[in-house]
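Just passing along the structure, written as structure tokens.
Excluded from the complex is one protein chain; the other protein chains are retained at their positions.
For reference, chains read A and B in written order, and residue numbers begin at 1 within each chain.
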């Protein structure tokens, strides 16, 4: 059993940028040499999330619209009144969706569905340089 | 330390079928012989999720209603306009709820609450044969 951790870097655009990071995560798993185990994909920070979706532009736009209903952009956030960041909506979205996804590894491969991709969702209202931690645990 | 993986199979019905899979997950943990560690319960695919709830018909119906508000069934999805699948709502629901749950194992048992069950939620608009990966890591 061993633990292998790598950090991936992404430049994001403002307001719910959804990036397909599946191939990068698969590469970490491949480099780890692990045959079976699990991989944790975690974004440090309080205005971004990681989840899975079929990564095609229609479904991604549908997701963005649902997230906008969940925590609409706007001036009615206490966080913004206190700190003036104007990204209160981004904090709420990130807390609701959560910072990570965990995927099983078998035969050295991510056990995702054919149409299921791992995505980084950046909700912040400005361009960010994001780090995503990919940690594989197994043997 | 070791990793034990099993695949469970379920036949689901269309439109937010919620199945209690707790006993099946507990059986995998028992067969694994692990005393302590964690178990990842993961559904491959982009129109299903795994979470926990008190599995009684009232709470399950309440959950379905909340999910319907979150991403209502309907014709207004870009995914449907592009691909004609008419399951755009299912993709959004799955991305919001996430594909997995992870539960600690102690003394060879799932550390769930008394009224807390592991459920597979299938949001798709047709009957599906689902596979759920159960992966226990521990010693």
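Just so it is clear, a contact is a pair of C-beta atoms (placed from the backbone, for glycine too) under 8 Å apart; a residue touches a chain by one contact, two chains touch by 3 or more.
All figures in this text were calculated on a predicted structure; none of them were measured in a lab.
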Of A:26, A:63 or A:94, the one touching the omitted chain in the full complex: A:94
Options B:4, B:25 or B:38, residue touching the unrepresented chain: B:38
Interface with the undisplayed chain - residues on chain A: 1-3, 5, 40, 42, 44-46, 70-71, 77-83, 88, 91-92, 94-96, 98-100, 102, 133, 135, 137
Touch residues of chain B, complete complex, unshown partner: 1, 36-38, 51-54, 56-59, 61-63, 66-67, 69-70, 96-98, 101-104, 106, 111-113, 115-117, 119, 137-139
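Everything that follows uses one rule, which is that only the chains that are shown with their structure count from here on.
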Angular offset of chain A relative to chain B [C-alpha, multiple of 5 degrees]: 120
Whole-Å gap between the CA centroids of chain A and chain B: 19
